[in-house]
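All protein chains but one are shown in place.
Order of writing sets the labels: A and B. Residues in every chain begin at 1.
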Amino acid sequence: MSLRQRLAIIGSQFKKNADQPVELSSSRQLSSEQQKSLPQKSLPQTTVTYAVWILGALAAVLLVVSLADGGDGREKFLQLLVGGIALGSIYALLSFGFVIVYKATGVFNLAQGGFVLLGTYLAYQFYVDWGWIFGLALAATVIVMAAVGAGIERVVMRKMLTKPTFTAIMVTLAILIVLEQITRSIWNSPGLVLAAPWGTGRIQPGGVTIRYLDFWTVGFTFVLLGAFFLFFRYSRLGLGMRATAFDREVASAQGVRVGLSFALSWAIAAAVATVAGVLLTSRSGGALTPAVGYVALRAFPAMILGGLDSTGGAVAGGVIIGVAEVMVQGYVDVDWLGESFETVVPYLVMLPILLWRPHGLFGTKAVERV
Amino acid sequence: MQVKKASARSNLRTQFLPGWDARVAVLAVVVLVALLPVLLDSPFWMNVLVTAGAYSGAAIGLNLLTGYTGQVSLGHAAFLTIGGYAAGYFGASQGWPLVLWLGMGALCGAIVGGLLGPFALRVKGDYLVVVSLALLFITSHVVENWDSVTGGHDGISVSKAPLAIGPIDFGNLRLFGMEFSREEGLFYLAWLLVGIFAVIARNIVRSRPGRALQAIRDRDTAAEVLGVSSARYKIAAFVLSSSMAATAGGVIAVAQRFLTPNEPLAELFISIQFVAIIVVGGVATIYGSVVGAVLLVALPEVIKEYTHWFDFQVPFFDRPLVSSSGLDRGLFNPGSFSNLLFGLLLVGFLILWPRGIAGWMQSLRTLLRRKT
Partner (left out) sequence: MTSTELRIENVSFAVGGISILENVNLTVRPGELMGIIGPNGAGKSSLFNCISGIYMPTAGRISLAQQTLTGLSPVAVARRGIARTFQNLALFENLNVTDNLMLGRHRLMKTGFATAAFWFGRARREEVIHRQACSELVDLLGLGAAANLPVGLLPYGAQKRVELGRALAASPDVLLLDEPVAGMNIDETEQMATIIGSIHQQLNITIILVEHDVHMVVGLADRICAINFGQVVTVDEPQAVVSHPTVIEAYLGSEWS
């Protein structure tokens, strides 16, 4: 049996909403009536449902603002939408990184903020300080950071696999601090600038300004995420990672190198964090500040919103959170809410979700095995 | 007969402290703490010890939540802040007496904890990490913007908060014909609270509710089939830990005399510091919380006071590790060096000695027992 076939079996046995019900080893069959009554492919269905809802809501708002405020209202709305999607795709990258690590190891990885920080400053080092061309500098940074991520997993987090998750989470906190202090001490002069080469150009279709930066942000994000989705779907390593996420023991019994999967998940998290950090810095005009690392923490709500075990959900959650934040910034002007209220919006969006659907919009509710 | 003996032995375990050695140690610490203000003649270190006391109290709270219940919170600093502003508003601005404003701080912490807890703790999983992060950001936002209570960006003075319980005024303490300074008075207040919290926490963990918390930490499903409602106990632990932190926050506020809003990131760092405190001291031990707090509060001060210890050339980088002459000449400045140490201590202990200093003491005890 090829690896892919084996993984398909592992997958359909352990994934809650498998595409087709596969016989268990004990040749249990479903009656045809039962098969009909069961929700088939319910995960894609929810995804589609929510996507329709979200698009519908946006369209409705668009209609309302254009009716209420005419062309100006529509322009403002679309302008904010563009900004929101651009910010949201950065959140999407970050929450994708969270989900990858969570699925593989069951741990909320707070060190992600440290990866954003170190990655961004490293990109500065290659691009500005050493004067490499941007593409090369970015690629080099991503590779170095992926190695850093995998290294940390191998050396530190691997020891935490057998420990309770709350212990592992505390370790990721420690890594966050160590990475932050190391970065601060290496690049401790203020006023560093990482001006990515997409410059300040913009286009203005229909009165809506779209910066080149926004194109690059969204483009980069989706090419990168698309590549990862293909990787998980078709490559041997990617399938191994999925199998590990379904069930560590079974995957390992089936010959998947689970250790490699864990290391890869950390490598991917560190790599996407780096790209997100560079894009974030560009959004704030290129000025480097250590605070960039903590924006990553604003992507946590995106992960909760989308679903802890759903990479697609993570991306959707990121975009929703980004749009919500920018919309609030653009429209909500209520005195008693205080200044820069938008910075807490991601968290406020997250809280009701936790009560209503703690496993997130696109996540699956795990049935505990005892 | 044998049954009798065994039961007598385990009934003994209902006592407050397990062995004579623990009792001697606690007694020694109590005497030392009582005498310290008389022995130590340094307002600076007295102040550090006030903070250490308040941090110990808050750390006992976090240990109940993290060490005993297995829930990581990044929001502990937010509760210190809430307690601090409660001291500023109810104590300094409204002039309520000590017991009332301190109690009000505890109540505010408990209320916020009780409101927020259900979001994170109703279900299984480590959701508290994320929800407490939300709390950090929301608290900072509220503190910066609720001018009428918190003073907004300008901050609020806490120095006028009354410090007297009846005839005992911690701001101007006189005992046995001795006069104590404000720091020394606050030292007694802070460590009195540590004592109270320690007794409360110890009583809880050795009886029914405390066992339930530990059961949830170890195996939540098994706990539930025995009738332990994990949601309710986790929320209760969070409320208790929050109100302890808020009370400690009030003490820190009066010691600092003035409160200004912290960046959320600074608050996050303080919260992580608390996690480091309980890990280094020993998770799921009460005295470990105190040991950890004293060590880690003193650490940055020691580094600042004795910078020259670390002022040596680092090979390869050709710079001193921490420079005692020019701050940015060193590889690290004293502040970031101590932050780095926090991180390294946290990882190091979690991997090498997950039971912290309390674990060392335990090993030492068994070693000594075996010898005799």
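By definition in this document, contacts are C-beta pairs under 8 Å (C-beta built on N, C-alpha and C of every residue); 3 or more make two chains touch, one makes a residue touch a chain.
Since this is a predicted model, take the numbers as computed values, not measurements.
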item	value
Touched by the hidden chain, restricted to displayed chains	A, B
Of B:Q94, B:N172 or B:N203, the residue in touch with the unshown chain	B:N203
Contacting the left-out chain in the complete assembly, out of B:S42, B:Q94, B:N172 or B:T221	B:T221
On chain B, residues whose C-beta touches the chain left out of the figure	2-3, 6-7, 9-11, 13-14, 200, 203-204, 207-212, 214-215, 217-219, 221-229, 236, 240, 284
Residues of chain A in contact with the chain not shown	15-18, 21, 24-26, 28, 30, 34-35, 38-40, 367-368, 370
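The definition used in the following text is that only the chains that are shown with their structure count from here on.
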item	value
Gap in Å, rounded to a whole number, between the CA centres of chain B and chain A	34
Chain A-touching residues of chain B, taken from the complex the two chains share	66, 70-72, 74, 118-120, 122-127, 129-131, 133-134, 137-138, 141-142, 144-146, 217, 221, 264-265, 268-269, 272, 275-276, 279, 328, 331-333, 336-337, 339-340, 342-344, 346-347, 350-351, 354
Chain B-facing residues of chain A, complex	107-108, 110, 156, 159-160, 163-167, 169-171, 173-178, 180-182, 184-185, 188, 291, 294, 297, 300-301, 303-304, 308, 337-341, 343-344, 347-348, 350-351, 354-355, 358, 368, 370
